[in-house]
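With one protein chain held back, the other chains of the complex are shown just where they sit.
Presenting chain A:
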Amino acid sequence: MISKLDPGLEREIEDRSGQKARLCYQCGKCSTGCLFNFAMDILPHKAIKLVQYGQKERLLASETIWLCAACETCTARCPNDIDVARVIDSLREIALEEGIKTADKNIPLFHKCFIGNIQATGRISEPILMGSYKTLSGDLFSDIGLAVEMLRKGKIKLIPSVVKSHRELRRIFKETKK
């Protein structure tokens, strides 16, 4: 499948991430070392090739950009010093900004809930994060056994710890909002 060519993609990635995809010579080390390669629809070295080829639509609609957990194994091993994980970050960012229908629904939702939690209290509170994500994803019961166990061991703090400087926090979110 070849999607419409976007000749500006490589440049856009460079502007956002400072990474030069054109330096990639397809050695494949990033894909070989990737812990998530078994679940990806486009392997990391191919994703970099597709950046060179301006295959924007295809990349933004891929599952790969959401499955990357940013462990940075690829980044640490790239012989051309391309921060591959950072390139993937930029692709995710573009997908969200352009309102692309993402291949995975839940992972972007999780990030949204996570950021929402920071915006509300300044620090992550497991009950708020898990509560909002579980409710909005409709995946209410898959971790019930775990939640019980965590409560029993005192691993869930019910009262959130809150940052006092609301104004500073609000300003950060207002100014960085896309």
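Note that contacts are C-beta pairs under 8 Å (C-beta built on N, C-alpha and C of every residue); 3 or more make two chains touch, one makes a residue touch a chain; residues count from 1.
By definition in this document, contacts and distances are computed from a predicted model.
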| item | value |
| --- | --- |
| Choices "Putative phosphonate transport system ATP-binding protein", "Nicotinate dehydrogenase FAD-subunit", "TRAP transporter small permease protein" or "Cysteine-rich domain-containing protein" - which one is the UniProt name of the chain not shown | "Cysteine-rich domain-containing protein" |
| From A:E12, A:D41, A:E57 or A:D89, residue that would touch the chain that is not displayed | A:D89 |
| Omitted-chain contact residue, chosen from A:A21, A:V51 or A:L67 | A:L67 |
| Residues from chain A at the interface with the omitted partner, ascending | 16-17, 35-36, 38-39, 67, 69-73, 75-77, 81, 83, 85-86, 89-90, 92-93, 96, 104, 106-112, 114-115, 118, 122-126, 130, 133-134, 137, 141-146, 148-150, 153-157, 161, 163-165, 168-169, 171-173, 175-176, 178 |
